[in-house]
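The complex appears here minus one protein chain, its other protein chains still in place.
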Amino acid sequence: GSSGETAESAEPTAPTSSVKVGMAYDQDGKGDGSFNDAAFAGLSKAQTELGVEIKEVNSGSSATDATREELLTLLADGGYNPVIAVGFAYSTALAAVAPKYPETTFAIVDSVVDSANVGSLVFAAEQGSYLTGVIAATASKSGVIGFIGGMEIDLIKAFEAGYIEGAKSVNPDIKIESKYMGAAGDNTAWNVPEKAKTATDGMIANGADVVYAAAGGSGLGMFQSVKAAADGGATVWAIGVDSDQYTVPALAEYKDIILTSMLKRVDVAVFDVIKAVVDGAPLVGVQNFDLSKDGVGYATSNSAVSEFAAAADAAAEKIKSGEVVVGTTVQ
Amino acid sequence: MTYLKSRRFIGAAFTAITMLSITRTITGNGDLTSTVTIAQALVFASPIALAGLAGIWAERAGVINIGLEGMMILGTFGAGWAGWQWGVWAGVLAGVIFGAIGGLLLAVAAVTFGVDQIIAGTAINLLALGLTKFLAILLFTNAPGGGQAQSPPIKGEIPTFTFNSLVEPLSSLHEKGIFFVSDFAGILAGLFYNMSLLTIITFLLFAITSYLLWKTAFGLRLRSAGENPWAADSLGVKVVQFKYAAVVFSGMLAGLGGAYLSIASTIYRNGNTAGRGYIGLATMIFGDWRPGGTAAGAMMFGYIDTLRLIDTGNQNVKGLILLGAVILFAIGALMLRRARRNSAIGFLLLGSVMIGAYFSATSFPPEVAQVAPYITTLLVLATASQNLRPPAADGIPYRKGDHH
Amino acid sequence: MSQSSLAVELNGIWKRFPGVIANSDINLKVASGTVHAIVGENGAGKSTLMKILYGMQKADEGTISINGTDLVFNSPSDAIDAGIGMVHQHFMLADNFTVLENIVLGSEPKNGMRLDFTKARKQISDIAAENGLAIDPDILVSELGVGDRQRIEILKVLYRGAKILILDEPTAVLVPHEVDELFNTLRDLKKEGLTVIFISHKLDEVLSIADEITVIRQGTTVGSVNPHTQTVSARDLAEMMVGNELPTPEAVGDTIQDEVVLKVENLSVFAKGGKAIVDDISFQIRAGEIVGIAGVEGNGQAEILDALMGIESATGRVQFKDEDITNKSTRHRRELGIGFIPEDRHRQALMLDAPLWENRMLGHQTRTPNANGIWLTPRSAKADTKRIVAEYDVRTPSIDVLASALSGGNQQKLIVGREMSGEPKLLIAAHPTRGVDVGAQAAIWDHIRNARQAGLAVLLVSADLDELIGLSDNIKVLLRGKFVADADPATVTPQELGTAMTGAGEAA
Partner (left out) sequence: MNLRRIGISLIAPGIGLIVSLAATAVILTVIGASVSTVFASMWNYGTSPRAMSLMLNLATIYFLSALAVSIGFKMNLFNIGVNGQYVLGALAGAVVASNLTLPKTASVTVTIIVAMFVGAVWAGISAWLKVARGVSEVISTIMLNFIAIGIISYIIVRTSIGTETSLNIRGTKPIPETGMLRGSAFIDSGTPIYGFFFISIIIGVGYWFLLNRTRFGFDLRATGKSATAARTSGVQSNRMIYVTMLLSGAVAGLVGLPYLLGDTGSYTLQFPTDWGFIGIAIALLGRNNPLGIALGAILWAFLDISSGQLVLEGVPREISTIMQGLIVIVVVISYEVVRRYQVKSEQTNVAKALAKQEASV
């Protein structure tokens, strides 16, 4: 397959590089408004700033480890280097492929693959969530806050755990309501904004005035619910996740109720991986994107958050210094 | 007849509220009958109810429509796409039209070509899934706010209505916690709280269906195509035309159900029907191929989903368990009175198990609520199947003059 | 009467189906205000002709003229508009609908969009009262018996204001007093000026009610007789229908042995509502004996046979030789050596879209030559199918063709051949020669007689009284699920038997 597909190559004015980046998303791929799009943001930044050629693929809805493996193989065979696998679902596949292409640099997001040429990009989501927990608890007047999770899996539970711990560090008596949109294995959990809306409605009805969602596409429902409550005169806030959702065009109409977002800088990590290859010093091994590396954090694009920034920044310092160690499971 | 029916309806409503009220009193959990719960349950129930209603139309005309899921998917897509382009009402229209196309395809395969209806419906589900995913990639990938799996937001909103003068006094009555009265008040208020125009349309479609199918000549002819198409043909009824009309309209309703979903989430997303077409089909059987029962079945799904999601302190699932037990005991008692001892013992036993579970556990995992509607459906069908009366020629391919 | 105008005139009607010519050049004239009977063998083309007249099927050639005007019917509505109504051989009713709904369907009285139930109810009760067809319009049809259903069918037609009434075998399912009621109704209708076209196999009935009789043979009209002016007997009509002398199965010597093969005690079969369809009957059949059951269709014959085969649940006791088989499965009964020729061959005896040789295995799939232990043996099954095809004169180019490709008569021959295979001890047969042509009929009779010689016991149900009398050693008359009389085939005449079957003998 070498039919001249140059449609996606870099613009003529930008710097050019001979590096070809292959990016493999899981399932339906980008367009989820958070996690996958954050990865894409890093990729397109690399495209414009470094002039690399890019290629994106997705694994489709009934993917198996074998078909994921094949996708990575095709990319590696096609001369793409680095090859970045977005999502922990790729871990088995990558573990099988990476050793066969020692010359290629691979990276995987949200998982650890033990191979000399793989960069494992993991994020201390609990640390970032701790900060949003601090902000939420400080901002809350009612002493009730909420958390909306997508699928009930360990990855998302770490968000919840950090959030709760952060909130309790401010107000030990705070009441936190948590709800997941689907049990583990229920793939619809990421696609049910209307359910997230209901859950948020319920939390607000029970007094919650800050709600944080880590629920992929379902998170939209939280914004809708909070917006509706705010339109009804209540003082309520929503906290976004992954990207800075305050600046996401699709969410523009909810802007004013998005206090902040927990940033999981997949974009930074992706960009770093690409840049390292361009620079000739590939990032391999476990790359822990935590607070100290600015791999997680909170967004400040909504000026309303400045009121609570002091508390959050103080907490951040404590985590960085090791004074506070945030757990990844709900106590 | 009408008098009898309305009396039966009032009786059923009375029993339901009483059982809810008993449960609410024992658990002390006001959520069970609160205004918000009911209002939300209506939102969740509506797309399922529309799918069920779609099923009624097709199957009353003798065509099993297992392609409801696919037609609903087409509806979600149509609404997402047109809603993004031209606003929410265009989305509704496109959802209906896309669903109709799915219906037309089923009609061509099943009515014209006589393909086994379950097979044809399954094929439509497959096709709809592939087509919408593909179109989503084509149309939404580079659109601002869209992605290859989701549309950009739908423009505009469907108006919603709240009758505050009614809701407020009723809601405060609900707070008082009086047996039956408060529960009734909470439920009633739920019907006037945050009611979307689409939900009202759904109600109207149920009323219109009841009227059209059971009170008009048109309905009699349509149903005759599902009961005995050969007899209908011999009386000059244009059976094939009626089947086409019914199946296409069924597609429109399923498409509307899909559009409802997309509009409720303000976007189209791959997979956001989450099997509701199949659930709609189940509620239709549950409801004995009639609008009233189908609406009740859909409401059960919506109600359980709502309680699970607005759960405060994991008490709602517990409440549901108790509610289940109360209902089982009630049915058991009824069976005893009808001298059906074995069934009665079964129900009472099951009820006791649930009571035991209720008192021994402090909370239940959400999976219990997740599967509860499906188990309930199976239980209802297992106890009531013998009394259900599907259209006599449902699923039988019809060809003119083929009858012996 | 011959001067009166013609209500219906059919000229040169042709209708071809794949492999059969159902109607070839049919000419029919029906005077208005008369009852005109059409008779002919099974498959002669009567129903097809009537469906053409009613617009349900289109003739390939020919013209239809109603009251002197040439008309083309594209659908039943056209015929209804022309004042024609039809009561079908198989009732065309929706069980889950009420009587009212069934009657008004297709021509509903309306009040705006709404179906005007009040008006409909009134119209129906008016018509019902005028014609003595009383019935509750709000009851579900599923709760009604055949007599009532027939009344609904007639009401349906009258409700549409039909002036020409087609009745396709209306009496087949009726008990005698219902037949009388029907005939009274028909006479009333005739008095009001309606024209009735009436199809029946019961020639005595035809002679008693018809003003004119047309005979159809192999799709063609072979003649008309006027029973008022000509003296015709049922036998004359029958010979016109068949085209030659009727072969009569002759009873040959007594072959009855001592051994009791089948012993039935107090057998009852109940309908869903608890009504007894078969009501406490007892009888026995010895080896080498043929016991015939005479009765009008629908008096419990099918249920007796199904109960004996273990298909329908029943109370009482059934003993085969020394074994109590009351609670044994159908398969077990078949394996004991009970052959079964059911009434409805398409539904019960054939897999229409399977080849002949697979059909040969049906019902015998556990035994040689079709199976050996759990394994099928297709090779020997095919060889044996060829044997049956040869011995029973099944007209087919090959044993690999689908059963649906054979004509009904040939299908029947295959079934008879199959059930006579493997030396059955007992044969339970319903209408074994129905739809079979004259030559093959005689061959089947010979096969049965030869087997009887060898000790076969037979329970025979047949609508063909000559067949029943000719074959049986013993005839029992079944009426409303009970044996009401015994007849000796050596002495009884078909007329006597017919009388007993209709219950007319009861009073005597």
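Per-chain residue numbering starts at 1, and chain names A, B and C are given in the order in which the chains are listed.
By our rule, a residue touches a chain if its C-beta (ideal position, glycine included) is under 8 Å from a C-beta of that chain, and two chains touch if they have at least 3 such contacts.
Since we're looking at a predicted model, the values are computed, not measured.
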Name every shown chain in contact with the chain that has been left out of the document. A, B, C
Of B:L104, B:L131 or B:I396, which sits in contact with the chain we cannot see? B:L131
For the chain left out of this view, which of C:T48, C:N96, C:N299 or C:T396 touches it? C:T396
Touching the absent chain in the whole complex: find that residue among B:G28, B:G177 or B:P365. B:P365
Decide which residue listed in A:A38, A:V52 or A:L71 touches the omitted chain of the complex. A:L71
With the full complex in mind, choose from A:V19, A:A107, A:V122 or A:M181 the residue touching the hidden chain. A:V122
Listed in rising order, the subunit B residues that touch the chain left out are 66, 105, 108-109, 113-116, 118-120, 122-131, 133-134, 137-138, 148, 275, 278, 281-282, 285, 365, 367, 370-371, 374-375, 377-378, 381-383, 385-386
Chain not shown, touching residues in subunit C: 18-20, 309, 311, 329-335, 340, 342, 347-354, 358, 361-366, 371, 374-376, 378, 395-398, 400-402, 404-406
For the chain that got dropped from the picture, name the residues of subunit A it touches. 1, 3, 5, 7-8, 55-58, 60-67, 70-71, 73-75, 78, 88-89, 91-92, 100, 110-112, 122, 152-155, 183-187
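Here is the rule we go by: only the chains that are shown with their structure count from here on.
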If you connect every pair of chains that touch, what shape comes out? Choose line, ring, star, complete or other. line
How big is the gap, in whole Å, between where the Cα atoms of subunit A centre and where those of subunit B centre? 35
Counting only Cα atoms for the centres, state how far subunit B is from subunit C in Å. 46
Report, in whole Å, the distance between the mean C-alpha point of subunit A and the mean C-alpha point of subunit C. 76
Hunt down the residues of subunit B that sit against at least two other chains at once, touch-wise. none
Subunit C: which residues touch two or more other chains? none
If we count contacts the way the header does, which residues on subunit C are in touch with subunit B in the complex? 51, 54, 56-57, 75-77, 80, 86, 88, 90, 92-97, 101-102, 104-108, 110, 113-115, 156, 346
Of subunit B, residues touching subunit A in the complex: 31, 36, 40, 43-44, 133, 140-141, 144-150, 152-153, 261, 264-267, 269-272, 274-275, 305-306, 309-312, 366-367, 370
Please name which positions on subunit B make contact with subunit C in the complex. 215-221, 223-224, 227-228, 230-238, 389, 391-392, 401, 403-404
